[in-house]
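With one protein chain removed, the remaining protein chains of the complex are shown where they sit.
Chain IDs A and B follow the sequence of writing; residue 1 opens each chain.
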């Protein structure tokens, strides 16, 4: 951790909008008002994203009956570590000027985004790894994320403001690869703890709802000022609303007796936000967003019902939170939707200036066409997938070394291994409701 | 749901501030900066309102021991469905230009507002209806809300930024009429589940507090830019603070042994926000807000203690959450406060320009006086009440058809009817604490 201080000391400074020289800067660039400071454009969105990472992801994973401390606590730990490392990694790639990384509110958002992809991957391995393993994974994943993001945004010049590709696709398939390598053959020994109890499902809904509500901020947080941020919020709002309806309808249709399953409500309802990540700032149109949301609600719910059990039994991929359904498939769809939307862009829809501004068709990109942009967008999906599989495999192998304090198979999904659990509940290997009920039944 | 996509495809487009032609728009209207985009004026308030609808109302209703999934989950479902339909309905009435509904952030807020009135009505029938019934009610209520809103805001030219009349009065008496028609004579069979348990009361406090904290955003979200939004937030803040004190004082005074009742803390403390909904953006003055808050804290608490039991036993109105005390009576008070405040408006208090801007006394209203505005405000209350009673009666009758999968009286307030409940808690018809305690006592 001393290393972090040293690296920050050597490299990190404020950008001009956060520096005390701002007044002189304003004069130089003829900025008339403090309200033009990027802080006022982006800070509210930043705070919403911040809530999604810490409360959203943290509580979403508390659905397990005996892993609430680990879900919220480890998520807190890895995210707090990850944002520091991400400020450095992303800074070197994107904000490096004259030997210094100059940070501002946009860097804070991007660091949260980067960590978001680690939180996604955490969902696959939840309950099966030690905090040390998590920190190691965070270190490597943030690094690889930054490289992948650099390839996409700077080399391929792809647009991906809401991170369908960089955050969700990369994060999900990275995590799935890691959990595939860390396969635990005897995990059914802790099967009882892999389900929820009544109140743990309610805690998880806190996470779900904050993710759902703030997703419009997530997808619009780093878009261009003005109409792009505005549009990204509207599209995400529409897609998410549609996704809830199909998730609920399908959850009821696929379940015996038509009952609803909290797992679908907690997760599949969010897939619509993932899937408009790339295209939200584009002229996707409100009905386009609805279509994307509708489709993803279906795919995600079907995934939870059929695909997750299949992956576990046949491909030995144990995906605790079902991230393939919430982030993996919707992320790929999001990348495709983005590529198609970019491909279909036209002066008619965007206006002359609007098209240039939306896709940065100026400078080195001044001879690009929407068609070319669409092709590069599609390439971005493949790059993200390759990086995820290769990176996940390497990191998985590293995490497999028996040095990191892993729990035994029968102790997975159990807080007591890493946490001081309140005395009165200590002797329960499962949650109290369970043990207290048994004597009643007998 | 395909219908929704088609309707959005035919009608809904971005408004100029969210459209890629924004740059050209800016030049045409001589707007100097992106920060003038309405997005930056209203988006933070929108997000707060969004949290109130989904987390606020959703968790407020989790106080029931066995209906947490239904409270949060059905609220999520109906709100997600409702906002789509509200975007269309309100759009046709208020944002229809050249054959298209042009939407922006203000439409998103208004759609949330509209759905808020459905969430209010949901409070009256909580635990006694099926999800199908809820969706049907949402469809009709959103439609009627939009008609009522159109009559008030466009025909009567009433001011109601925080929706004391359009949202709370309408929503509450609509819901009460519905529950009156759906009267269940044998509801005492599920009486045990109509109370709370310790942790369900804490979950409900999450809802209460987010509603309470973000109410200043609610009442200021669609006010005029500048001083009106600023003033609306201040007035609501003052009214809510005062309301907490009288609620707590009265809760203690009316209870045996002076103990506090969580029901009052969870609900009555919010009445102050409802009751300044109309007048918050006017020059109500901070002390005026305090007075409104003080009075509503008293009325609401007294209502919970005396009126709700009376309504149930004598008028056969089963009001699960006591919405008459939280939204009904305070909503009417809010309408009256608004009418009086408008009536008392003067150039001395508002300034020449201020008065014109505050009440739109220009164009077709250029010959209006504050007195006339006050009279029309008062008329708005009556229109809202009539719409609520008539609309609620019609919808109540529709919901009474035995087609919609209603639960039997003895299965009300029970999640197991519509949800997959975790295995270990399945055989408890009441909450686990109860059953586990009995054998201990015997």
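By our rule, a residue touches a chain if its C-beta (ideal position, glycine included) is under 8 Å from a C-beta of that chain, and two chains touch if they have at least 3 such contacts.
Since this is a predicted model, take the numbers as computed values, not measurements.
Checked against the full complex, the one of B:94, B:184 or B:357 touching the unshown chain is B:357. Set against the missing chain, the residues B:201, B:319 or B:420 yield one that touches it, B:201.
On the side of chain B, the interface with the absent chain consists of residues 32-33, 35-36, 40-41, 44-45, 48, 65, 195-199, 201-202, 205-206, 209-210, 212-214, 216-217, 225-231, 233-234, 237-238, 240-242, 244-246, 248-249, 252, 255, 259-262, 265, 269, 283, 285-287, 290-291, 294, 349-351, 353-355, 357-358, 431, 433-434, 436-437, 439-441, using the contact rule stated above. The chain not displayed touches chain A at residues 1, 4-6, 8-9, 12-14, 17-24, 26, 32-35, 37-40, 43-44, 47, 50-51, 54-55, 58-59, 62, 68-69, 72-73, 76-77, 80-81, 83-84, 87, 103-105, 108, 131, 199, 203, 206, 418-425, 427-428, 431-432, 435-436, 439.
One rule holds for everything that comes next: only the chains that are shown with their structure count from here on.
Between the CA-based centres of chain A and chain B the separation comes to 32 Å, rounded to the whole angstrom.
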